[in-house]
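Omission of a single protein chain aside, the complex is shown with its protein chains in their original locations.
Chains: A, B and C, in written order; residue numbering restarts at 1 for each.
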Amino acid sequence: MSADGDNRLSGPLADPAVEAGYPPEHPERVGFFTDTSVCIGCKACEVACKEWNLLPEDGLELSGMSYDNTQDLGATTWRHVAFVEQRIDTTTRETVDIGMPDMTRPGDSSTAAVDPTEDAATQIRWLMSSDVCKHCTHAACLDVCPTGALIRTEYGTVMVQDDVCNGCGYCVPACPYGVIDTRPDTGGASKCTMCQDRLGAGETPACAAACPTESIQYGPLDELRDRAAQRVDELHEQGVTEARLYGHEPTDGVGGDGAFFLLLDEPEVYGLPPDPVVTTRDLPSMWKHAAGAALTAAVTIAACFVGGKR
Amino acid sequence: MREWLRWPVLRQLSGSDFLGRGRAARSPSADEPARIENADSVVRSVCPYCAVGCGQRVFVRDGEVTQIEGDPDSPVSRGRLCPKGSASRQLVTSPSRQTKVRYRRPHGTEWEDLDLDTAVDMIADRVLATRDETWEQTDEQGSLLRRAMGIASLGGATLDNEENYLMKKLYTALGAIQVENQARI
Amino acid sequence: MSRPDDSAERSAEAGNDFRSYYGQPIIKEPTWKVPDVPAYLYLGGLAGASSSMAVLAELTGRTHLNRTGRVAAAVGSTASVVALIHDLGRPARFLNMLRVFKPTSPLSVGSWIIAPFSSLTAAAAASEITGRLPLIGRLTSISASVLAPAMTTYTAVLLSDTAVPGWHEVYRELPFVFAGSAVSSAGAVGMLATPRGEAAPARRMALAGSALELAASHRMEQRAGVIGEVYREGRSGKVVRAAKVLTCVGAGAALLARRSRVAAIGAGLCLTAASAATRYGIFEAGRVSARDPKYTVVPQRERLANEGAASG
Partner (left out) sequence: MAEAHPVGFQWVMEAKRRGAKVFHVDPRFTRTSAMADQHLALRVGTDIAFLGGLVHYVLERDRYFHDYVVNYTNAPFIVGEQFRDTEDLEGLFSGFDASAGGYKTESWQYEGTEASPSAGRRDQWQKSGQPQEGETSSHGRERASSGPERAGSGGPVYPGSPESDPTLTHPRCVFQVLKRHFARYTPEMVAQVCGISEEAFTEVAEALVTNSGPERTSAFAYSVGWTQHTVGVQYIRTASILQLLLGNIGRPGGGILALRGHASIQGSTDIPTLFNLLPGYIPMPQAHTNEDLQSFAEADGATKGYWGNMRSYLVSLLKAWWGDNATADNDYCFDYLPRLTGDHGTYQTVVDQIEGLVKGYFVIGQNPAVGSSNARQQRLGLANLEWLVVRDFNMIETATFWKDGPEIESGELATEDIGTEVFFLPAAAHTEKEGTFTNTQRMLQWHRKAVEPQGDQRSDLWFYYHLGRRIREKLTGRRPERTAEQRERDRSVLELTWDYPTEGPMAEPSPDAVLREINGTGPDGESLSGYTQLADDGSTRCGCWIYCGVYADGVNQADRRKPGNEQSWVAPEWGWAWPMNRRILYNRASADPDGRPWSERKAYVWWDTEQEQWTGHDVPDFDKKKAPDYEPDPAATGPEAIKGAEPFIMQSDGRGWLYVPAGLVDGPLPAHYEPQESPVSNPVYPNQQRNPARQIFARPENRYQPSGAERGSEVFPYLFTTFRLTEHHTAGGMSRWLSHLSELAPAMFVEVSPELAAERGLRHLDWATLVTARTAIEARVLVTERMQPLRLDGRTLHQIGIPWHWGPNGMTTGDAANELLGVALDPNVHIMETKASTCDIRPGRRPRGVELAPFVAEYRRRAGITELTGTEHADDPSLTGRDERERGNENER
């Protein structure tokens, strides 16, 4: 699309704020590193976020998904703690999903519970992870927004300007993580702003400020990436070989996330896509194909006028 | 004309944000100050839920609590709060909180309104009547009892020490001994 | 991403063996409403092809067909805008669509296309109906026709440029499906509203559009891999199949339409319904693919496995 080549739509990008027109002396890019290995599932992040951003309650439903009654991120839930109950073989570190307990009456189906004494090497573990908007380096929501309501901020984060958004909803299916949504009460799109206003005041985002165990760490993204790499090494040394980072690579499909994670299992187990790609990476190709199709249509129509009246 | 010049498309064309993904598309709302910045006062407090005693900062504007968050200075909590502590603003500003005295007369089927002053006065009368009615000066053997067994109280663990102190002092002087709180439960 | 060595193997087991978070969707289902957005898609395509048809009709002296095309383009594009506005969460802020020009946003690009296009076609249609300012009418009609081809396919990009597997993974074929559908829908309207004598190009458009649509659809489903399921199975699959049947029937009728007014009307109605159903079916298939985490996880896992195989 431009002289910068692919960088404007995908691939590693050193400074997304400059890309979005901010002068080079803008503040450092900040982000979240969520270390799920120390998350205690207290949901302080969820409440602190709602309290600060004045978000309403959005459902009093017992989900049955372990202790997760929030269920997903949404327009009025900008932090969501996932709970995964599973078995792990302590020698091989292989995990066995438990998932939602069978909704049928036990005995009616063949999925009888595993006898825990059968395999002494497996033990129960309970994964908890606080999910949030990833503040992608290449943010599809922002790219597809027709009004400029979604913008890149000077901190390299992505936010919705509520006074601009007309509720077209395009950002909703564009997000590869299923983060952003429109609010039924206001009609506008809404998601984590990384507490843009608090950042302006020199404060930490509400969720990270509340987090009792420093599972949610906020800071300059480069620092967080270093810290995360160290933490993974540490866990590997302790035998937690399944620890891995998610969303930290600038070479990934979204150019790296502004909010990345240390996970203890595959991303999809936490409801995260295993290999997200910003949809606009393919936009040039899409337009090429569309142009070809449009041309085809034009030519076809023209051809239809060639010839007689038959 | 000025409105027209603020049209982001013009900013896109004239500025560094040709694609309109940042600076050019920015609305003044993106720079609105945080409500903790324009608070009239920031009050140091302590979380009212469990006994860890996390520090809280209470932000006030126009006589209303606008935000409650952890106090980073506290060596107990280092600025952190659990979900309950984080919900403190909702606790104190919740519209479900009662603001008026409610009264139910004996055998009544509905709540009634009652003036606070009248309520306290009526309670004082009840206390004195029950005290006299159930007073025990001595037991059968003549040992001093000096108490009123008709009055009991439950509560204190969520209150301030000063409040517990006045409660215990007043009850003891009245001879009410069945004074208990959550520490027993 | 660093991950255990065995993960690639595990994920390589394709099909239904995938892991998820309690079966919850990973991406959000579009909030776009029915019939607003399918109508927007259909009407935009119809308007675009109709505009081209009008200009060519005028050039070739087919006044009725010109009139039909002009009116269809104007009504279609205006209704398309109305449908879009109706779908907005905050309709009063429709004009914010022109607040910025976002080359990265197909909806922004589309808005910048549809805004002049609908104005021009409206002017052209007004001139045609009132008979006033014919020169202006002609100029606006011709101007609109420059934008017309884009009108037929930009909505395909609009859908493809999302994380919805059923739309994104078929971004190469989808514009051709839309183009074919647009041409055939304009042809259908041309057949319906134009005397048979002038309607030959419309009939040909109906046939050619249908052929293009069917061919592109077929190719799309072939190439979609596991995601192709959403175009074959369930409710969305039924709608897509119905659209195809209607297209075939409509095209067959169009072959007879030269001789029969009834056939012409039948073909026009069938193809109009087919075109609308195509848009609706594709819309619905996308929603299904968004709801089931399988369509997000399995293709991504396959991609990773392939990358792993290539690099490892």
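Just so we're on the same page, a residue touches a chain if its C-beta (ideal position, glycine included) is under 8 Å from a C-beta of that chain, and two chains touch if they have at least 3 such contacts.
Nothing here was measured: the structure is a model prediction, and the numbers come from that model.
The chain not shown here is in contact, across the full complex, with A, B. Within the full complex, the residue among A:G41, A:P173 or A:G271 touching the omitted chain is A:G41. Residue-level contact of subunit B with the missing chain is found at 41, 43-56, 58, 60, 63-65, 68, 71-78, 80-88, 90-92, 94, 96-107, 109-111, 114, 116, 119-128, 130, 132-135, 137, 139, 141, 143-170, 172-185.
Within subunit A, the residues in touch with the undisplayed chain are 38, 40-44, 46-47, 50-51, 56-62, 64, 66-67, 69-70, 85, 87, 98, 100-107, 112-113, 116-117, 124-128, 212-214.
We adopt the following convention: only the chains that are shown with their structure count from here on.
Looking at contacts between chains, the pair that accounts for the most C-beta pairs is A-C. Chain A has its Cα centroid nearest to the centroid of all protein Cα atoms in the structure. One inter-chain figure worth recording: subunit A and subunit B are separated by 36 Å, centre to centre, where each centre is the mean of the chain's CA atoms.
Averaged C-alpha coordinates put the centre of subunit A at 30 Å from the centre of subunit C. In subunit B, the positions touching at least two other chains are 8, 19-21, 24-25. In subunit C, the positions touching at least two other chains are 99-100, 102-104. Of all residues in subunit A, only 1, 9, 65, 71-72, 82, 84, 93, 97, 99-100, 140, 143-149, 164-170, 172-183, 186-189, 232, 241-242, 244-246, 248-249, 252, 266, 268-276, 279-280, 282-283, 285-287, 289-298, 300-305, 307-310 touch subunit C in the complex they form. If you check the complex, the residues on subunit B that touch subunit C are 7-9, 12, 19-21, 24-25. Those residues of subunit C whose C-beta lies close enough to touch subunit A in the complex are 1-4, 7, 11, 18-32, 48-49, 52-53, 56-57, 59-60, 84, 87-91, 93-94, 96-97, 99-100, 102-108, 110-111, 148-150, 152-154, 156-158, 160-164, 167-168, 171-176, 178-180, 182-183, 186-187, 197-198, 200-202, 204-205, 208-209, 212, 258, 286, 290, 293, 296-297, 300-301, 303-304.
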